[in-house]
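This is the structure I have questions about; it appears just below.
A protein chain is absent from this complex, but the other protein chains hold their places.
Each chain carries a letter (A, B and C) given by its place in the written order, and its residues are counted from 1.
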Amino acid sequence: MNTTRRTVLKGATASGVLAGLIAAGALRPTLVLAADWNKAAFEAKDTAGALKGIGATAASESKDLMLKVPDIAENGAVVPVDVVSNIPNTSSISILVEKNPQPLCAQFDFANGAVADVSARLKMGQTSLVKAVAKADGKFYTAQKEVKVTVGGCGG
Amino acid sequence: MADPMKIRAQLKGDVTEIRVLMGHAMETGQRKDAAGATVPAHFIQSMTVDVGGKRVVDGQIGTSVSRNPVFGFKMKGAKVGDKVVVSWVDNKGDKRSDEAVVA
Amino acid sequence: MNIASSGLRLLSCTAALALSLSAAAQAKDPNAEFEKFRAEMEESNPAELFEIKGEELWKARRGPKNVSLAESCDLGQGMGKVEAAYVKMPRYFADADAVMDAERRIVWCMVEKQGFKFDDIAKKPFQGGNDNNAPEITNLVTYVASGSRNMKFDIPLGDPKVRDAFETGKATAAYRAGPYDFSCNTCHGVDGKRIRMQNLPNLATPEGAIKGVQGWPGYRMTGGVMLTSQWRMNDCFRQQRFPEPKYASQAVTNLLTYMSGNSNGQIYKGPGIKR
Partner (left out) sequence: MKTLLFAAGATVATLLLAACASGPRLSEAEYRQMAIDTIKRDFQAKGQAKHERVTQDEVQQACNSYLNNPPNELMVKLTSAQLAAVKLPADGKYLGDWKEGEKIAQSGRGFTWSDKADEPAGGNCYNCHQIGPQETSFGTIGPSLLAYGKTRGNSPEIQKYTYSKIFNAKAFNLCSEMPRFGHAGALNEQQIKHLVALLLDPASPVNK
């Protein structure tokens, strides 16, 4: 199942088959396996390496890819991020923090009615560019924004 | 055993908003404990969201996601009462799966 | 500052402050910027994970006496009733002959009703930055606090014993001692002051007092830990250069009575999220 899972996500018809299998009890949806984690991309030490790992070496900037992050983060341990792609047929969104030791934070593949809109919370070790990458019809698009990270304080 | 997740799925117009809270340390493998020893990496690597029996989101996650992760997704085509199943697996093979229904 | 230090919860407040904000942040008021994201953060607050565990603990038969708190612990609203209890504590409990805040009352129930040993609970009452799990008592307090979400503080200050705790708490907040001559009021006694960039609520005013108790128990982003009002008081005294207030002691209850009492009539939003 592991090898086919990501493949079937690519096409709605195949997903229907998968859903059928799940419904029939042949496959349990809980059976996600860590083995297909994109090690090369996630363990890349710089942004170029991470982008290469997800196949997005030639990405163009797009105004239809919206990245919502704070200008200044109250705490680098929890930085809220929201990415929305209005690019038609967006099939995946990845999020990177350029100056983190391992820049790639997450990649989400969408299917079966999912809207290309995802929010998450990230760790940021220091002030850095945050980058979103969307994939649509085999092409890659990016958007980026700087987040300043402040430290310290006894409050709260 | 892994902590339960908190899942909320709400239909607003034709869009269903799904928000998930996961209890996980998300250790980077770079932090040192009080004694100066490196705390080994321990983090969620894969997560999925299934709604009404169909895989909607297939996610891969790295160490830069915050401790006790929070994710939000949106989808079209779900109905009130549809079952939402969220699952994750971490780098040590621990896993967890929880359910909710679209409200 | 690297990613590793985000886990260091007990990084000395002021030492951390010294690394603070660069000139780049000058243009905008950072506190206003933080507020913009506050609501979104609260919408999905990891505190809820602790709430779930607290509810399980509240309902489970536990301890040497194998009873649940749900069937044995009266928080002032009837046996086992959690709803509206948090915003009405501290209050006087005749069975203990003491005014108690929520955490102290739950500890009392765990000791008296379930048979746990106080010293075992007090040994490590707060979650440390390296701990994956919060202490049971923290989960319980979080659950109890969630039962008062969006309710008004209503501390029974008409009760003379509660009033005494309130007035004693007020005097405690003014008590100057230690190597730096600090009292709570040194930082929290007037309006509009701040330490570094952190705004300081004036605990003597309703607007300030509610800021002091709002959001506790809270999920602290620094370290990703769940902490209670008892911890907040404890850490204030650390920064005040005082010795440590004993866990679940009357001195802490008095201060919480003062702060919560001054918040009367204002809405408590439930377990919060803190920086």
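FYI, a contact is a pair of C-beta atoms (placed from the backbone, for glycine too) under 8 Å apart; a residue touches a chain by one contact, two chains touch by 3 or more.
Not measured: the values here are computed from a predicted model.
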Quick one: jot down which shown chains the absent chain touches.
C
Using the definition of touch stated at the top, determine which of C:Gly78, C:Gly178 or C:Gly265 touches the missing chain.
C:Gly178
Which one, C:Val67, C:Ala84, C:Met151 or C:Ala251, makes contact with the chain that was left out?
C:Ala251
With the full complex in mind, choose from C:Arg61, C:Lys124 or C:Arg241 the residue touching the hidden chain.
C:Arg241
Touching the missing chain, which residues of chain C?
10, 12-15, 17-18, 20-23, 25-26, 92, 96-100, 104, 108, 111-112, 118-119, 157-158, 160-161, 163-165, 167-172, 174-183, 186-187, 192-197, 200, 237-239, 241-246, 248-254
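Simple rule for what comes next: only the chains that are shown with their structure count from here on.
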Distance between the CA centroids of chain B and chain C (whole Å) is 28
On a C-alpha centroid basis, what's the spacing between chain A and chain B, in Å?
13
Can you give the whole-Å distance between the Cα centres of chain A and chain C?
36
Contacts with two or more other chains occur in chain A at residues 77-78, 100-101, 123-124
Residues of chain B engaged with two or more neighbouring chains:
26, 28, 30, 64, 66-67, 70, 72
Within the complex, chain B is touched by chain C residues 2-7, 43-46, 48-49, 52-53, 130, 132, 219, 221, 224
Using the touch definition up top, name the residues of chain A that touch chain C in the complex.
70-72, 74-78, 80, 100-101, 123-127, 148-156
Quick check on the complex: what are the chain B residues that touch chain A?
15, 26, 28, 30, 45-51, 53-67, 69-78, 85, 87-91, 93, 95, 97
